[in-house]
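One protein chain omitted, others in place.
And now, chain A:
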Amino acid sequence: MSLQFLVDGLLVGLLIGLGAIGVTLTSSILRFSNFAHGEFITFGAYAAWSASFAIGALTGGTLPALEPFSFSVAVLAGGLVSLVLTALLALILDAVLFRRLRERGSTIVVVMASFGASMALRSLIEFAFTSSPVYFTRDLQIAHRFGHGIRVTPDQFALIGAAAVLLVAVHLLVTRTQAGRAMRAVSENPALARVVGIDAVRIVRFTWIIGGALAAAAGTMTGILVQIRPGMGFDLLLPLFSAAVLGGVGSVPGAILGGVVIGVAEAATVQFVGAEWRAAVSFVLLIVMLMVRPRGLFGGRA
């Protein structure tokens, strides 16, 4: 039996985890399900692609790939630009849309607005970049063999490493810093958080920045791994929410673990059952979790 699904699943799962952190933080701190989060991922991927293209052009032609990886310095720099741009997108969307609706107090209206924003962003992206996929590179990579049928490309190594570093960094940010503590405080009890001197407006902004930047990272990395298409983020939406629920809404380690569980389950399904069943995996896991343990693996509240 080939264990390839473990590697593929781990990588996709870590990328889902990156996106799911944003979902879980917005759900617990802003108290609504942001359906536009998938488009943050798509936007992030296109922003990184455009920025890397621009950086490549500015430096006079295409920069060589960083052997043995398929991507160049321009792609890495583009990814960094994209972190900033996507965080900005999240902040702008909040300022012009979500905040006003939130202040009127109806969660369902905010959720519907995010659905609208999702569709609008997707259409805009498709309008700007067409529906044909784009690639950071089309170079093929030579995979290392590890026995048990496992093959890992240098890109996969790099992406697993980068995702792991980002996830650990966010975990430390949330658990060890004053800003992270403040985020957990607002998530648990907004009124008491104010009493303790926490400016909720600042924390909300901080949450969007983290969620947006991580979505950009997930989008860029998915782009490096596969391709970039206008629907890429939307297709990830169900896995993102499943991962957040699986791990327990509000929990960063939970979102990561949930992502990995879903990633591996999807990869196993594709390998052993059939690719057409992949999309059902998140859905089944989500439903089972909601019925068996609605507060998730790491959730504190029901």
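Convention: a contact is a pair of C-beta atoms (placed from the backbone, for glycine too) under 8 Å apart; a residue touches a chain by one contact, two chains touch by 3 or more; residues count from 1.
To be clear about the criterion, contacts and distances are computed from a predicted model.
A.B. asks: I want to check something: the complex is missing a chain, and I'd like its UniProt protein name from "ABC-type sugar transport system, permease component", "Pimeloyl-CoA dehydrogenase large subunit", "Amino acid/amide ABC transporter ATP-binding protein 2, HAAT family" or "2-oxoacid:acceptor oxidoreductase subunit alpha".
C.D. replies: Not shown, but named in UniProt as "Amino acid/amide ABC transporter ATP-binding protein 2, HAAT family".
A.B. asks: Considering the complete complex, identify which of A:A200, A:L225, A:A268 or A:L297 is in touch with the unshown chain.
C.D. replies: A:A200
A.B. asks: Which of A:R99, A:R181 or A:R293 touches the chain that is not shown?
C.D. replies: Checking the options A:R99, A:R181 or A:R293, the one contacting the hidden chain is A:R181.
A.B. asks: Residues of chain A in contact with the chain that isn't shown?
C.D. replies: Against the missing chain, chain A presents residues 178, 181-182, 184-185, 188-189, 191-200, 300-301.
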